[in-house]
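Here the complex is missing one protein chain, while the rest keep their positions.
Think of it as A, B and C in the order they're written, each chain with its own count starting at 1.
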Amino acid sequence: MIGFIGLGIMGSNMAANLLANGEELIVYNRTKEKAQPLLEKGAEWADSPKMVAHRADIVFTMLTNPEAVESVALGKEGLLKGLTKNKLWVDCSTVNPAFSKAMAKKTEAAGCRFIDAPVAGSKGPAEQGQLNFLIGGNDEDVEEIKPYLNAMGKSIQHMGKHGNGIATKLAVNLSLVTSMATFAEAISFGTSLGLDREQLMDVLFDLPVTAPVLKGKRNMMLHENFEAQFPLEHAHKDLQQISEAAYQTGSPLPVTHGAKELYAFAKHKGLSKKDFAAVYQLLSEGTSRQ
Amino acid sequence: MIGFIGLGIMGSNMAANLLANGEELIVYNRTKEKAQPLLEKGAEWADSPKMVAHRADIVFTMLTNPEAVESVALGKEGLLKGLTKNKLWVDCSTVNPAFSKAMAKKTEAAGCRFIDAPVAGSKGPAEQGQLNFLIGGNDEDVEEIKPYLNAMGKSIQHMGKHGNGIATKLAVNLSLVTSMATFAEAISFGTSLGLDREQLMDVLFDLPVTAPVLKGKRNMMLHENFEAQFPLEHAHKDLQQISEAAYQTGSPLPVTHGAKELYAFAKHKGLSKKDFAAVYQLLSEGTSRQ
Amino acid sequence: MIGFIGLGIMGSNMAANLLANGEELIVYNRTKEKAQPLLEKGAEWADSPKMVAHRADIVFTMLTNPEAVESVALGKEGLLKGLTKNKLWVDCSTVNPAFSKAMAKKTEAAGCRFIDAPVAGSKGPAEQGQLNFLIGGNDEDVEEIKPYLNAMGKSIQHMGKHGNGIATKLAVNLSLVTSMATFAEAISFGTSLGLDREQLMDVLFDLPVTAPVLKGKRNMMLHENFEAQFPLEHAHKDLQQISEAAYQTGSPLPVTHGAKELYAFAKHKGLSKKDFAAVYQLLSEGTSRQ
Partner (left out) sequence: MIGFIGLGIMGSNMAANLLANGEELIVYNRTKEKAQPLLEKGAEWADSPKMVAHRADIVFTMLTNPEAVESVALGKEGLLKGLTKNKLWVDCSTVNPAFSKAMAKKTEAAGCRFIDAPVAGSKGPAEQGQLNFLIGGNDEDVEEIKPYLNAMGKSIQHMGKHGNGIATKLAVNLSLVTSMATFAEAISFGTSLGLDREQLMDVLFDLPVTAPVLKGKRNMMLHENFEAQFPLEHAHKDLQQISEAAYQTGSPLPVTHGAKELYAFAKHKGLSKKDFAAVYQLLSEGTSRQ
């Protein structure tokens, strides 16, 4: 039996793909309502993370941040209380390498196994089973979970030992979030010089100087309607995780920190809950006056 | 007859494609040696920019910077001295919008016509006639030169009035050069956390978070051999042009300026003549110690 | 006879101190009204910069930017047209070293002498004859003008050859303007943590970690009333001059450029005409929500 904990938008879609693949599933979430659709499709409900671990052989978690993982894993009715006999915990949450390594250690101390398996891809790919898994863990453990990952994703990158999956995820998000800020600057700069916004965006998308994922922000930026797909405050949080990990290894990141403070400004000006592309709104407001 | 002034690597290849397309060509370059291959293929030599303008109906220029354009255009034996009777000057140099507009004005004052037509693309695309032209100028003028542009390039983006071609080029280079710096930070950050450099690069190239053009830097970064395709000091120069144009329009560019100062550091540490991807060398040196 | 060109707030006060010192004075300004108070105190009026140079042996200029100096110096009725027979031009304007050196060359080519003599100090010190002169030029020339400088200022720093005065002025303004931004961040940061603004400002002023000149911004920041003493757009302009000079010498300035873009943002948000301390307003708006 497979366990799944954390049924937000991402987790619910991932769990649904496991069910669709024919797996027996036992699930837990802080609020039970979010589990309802899965229960209707045949998943079992557990009253605690501990109970999930007790019943399942492999447990996936997909939670918001280190604090949420800690609470699910280490609480009185937590996951680690139920993990016994060489069971396997696969954490898909976006945390940080030091945290993942600490979880790996605690899991191994309990005689069990740990994999960090964060994903690149958002809601759409999660629904369609098209996520990209970035994995840190032992070879045989990764081999063991591949059938389940394949049910949820389209690619699996095994990056090495514990913590390397989440390290890769942070590098991916560094690129994503800083590229968004750079693109916003390019458009804001070009329009301040009198260029047509739409035409400039299309030129930048057609030339190979722009990260392809940003094409998805075309309409948002054109209509300045930044309903959140990836909330700006999460982009800022990821940059903060990156900043703290870089501090630990002594890696200077001046450009990335420039982006971090730009998002900080955007939050400060009330854009936290908008899509992270709203960093463009911050930069462009007022340019029409020029 | 078509004129061509400025026979560096880019200009020579562009002029060769005009010849190959069957155009009659008259050329000028500060040092005559560089013209030799074109002369052997049938181009005529002119002793001055003025002479080129005298003989040709349309004159292309492809020069290093505003100072070089100024010297070619405004000197005693300069281009503008020979431009008469509604002739057309097409400047493909990377300069800045204010400068291009000034050149347009001077050309029109002489009863002639001006187009700014900088290109996206480097040596390879120049050779293969695969450049992308970013154009500022009047509709009918642009129409008139399309056959020649098509001989040298694969796409033509007419961005509007004089100066808009070069404005677009600066926005493109902002993206290119800042993306390179961001990618260098992502790799440097990831390897400081213990990831394998090659594997991380490939993950970032496979996911849509990376500007495709950067794939061309894979081997450079892998082997830390940064022989210049696009010299770092030119990347820095372009960022300086961008910074000055942004100052004129009041456009804040915090992330781009973070990149500008990173390239400044790289120059300061002796990397001016290396490829602009050598910004990675600056960031990664010493990480092995961690 | 002494000439004085450029009768803004600074120039008018400086010229008045020369008059008060008993000098015979001939003045010129783009708009004659501003000269009226000086004419009433006995200064003579000239109809052009050329006329000032024709009549005076030593000519002081105090203008807004390189463009203004260029227009006064090189115009048809310009200063250089009247400078003959070893006369001395002392430029007190805040320009940049490359520009000052170019002016020195042109002046010497006319058989005359040049000194760059920008000042540290604003309106108050200008009134009270308490400016600090930062000088570039030849020893004997500097010696010759000391009596006049002493009438307008309290200190004279001879920094070496032509251009070194203005180079020093830019280094001083780098410190001033970046320190202001840093102080604004310190206060904004502290109050976001719950500290009392006034108390924190006083602690920072009492400890030796704060540039003393910033004490003059205490009331502005306390009452968030930023009536301009030193307009924010001028602070930004100076940072731009610094940035361009640093580009010429290859000097990386990451912190200063962080400040430059912060002021760019402040301009973008409509604070151009406020005092440069209004950078604090940009940073603090919204913190009360925290």
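Side notes on the structure shown:
Quick note on the criterion: a contact is a pair of C-beta atoms (placed from the backbone, for glycine too) under 8 Å apart; a residue touches a chain by one contact, two chains touch by 3 or more.
Note that the coordinates shown come from a computational prediction; the quantities given were computed from them, not determined experimentally.
Checked against the hidden chain, the listed residues A:Q36, A:T64, A:Q128 or A:Q240 yield one contact partner: A:Q240. Across C:A68, C:A110, C:L174 or C:A235, the residue that sits in touch with the chain not pictured is C:L174. Within the whole complex, the absent chain has one touching residue among C:P49, C:P66, C:G137 or C:G258, and that is C:G258.
Residues 236, 240, 243-244, 246-247, 250-254, 257-258, 260-262, 264-265, 267-268 are the ones on chain A that touch the missing chain. Even with one chain removed from view, chain C keeps its contact list with that chain: residues 97, 120, 132, 134, 155, 157, 159-161, 163-164, 167-168, 170-172, 174-176, 178-179, 181-183, 185-190, 192-196, 199-200, 203-204, 206-213, 242, 245-246, 249-259, 261-262, 283, 287, 290.
What we mean here is this: only the chains that are shown with their structure count from here on.
Chain centres here are Cα means. That of chain B falls 37 Å from that of chain C.
Taking each chain's centre as the average of its CA atoms, chain A and chain C sit 51 Å apart. The multi-chain contact residues of chain A, meaning those touching 2 or more other chains, are 254, 258, 287.
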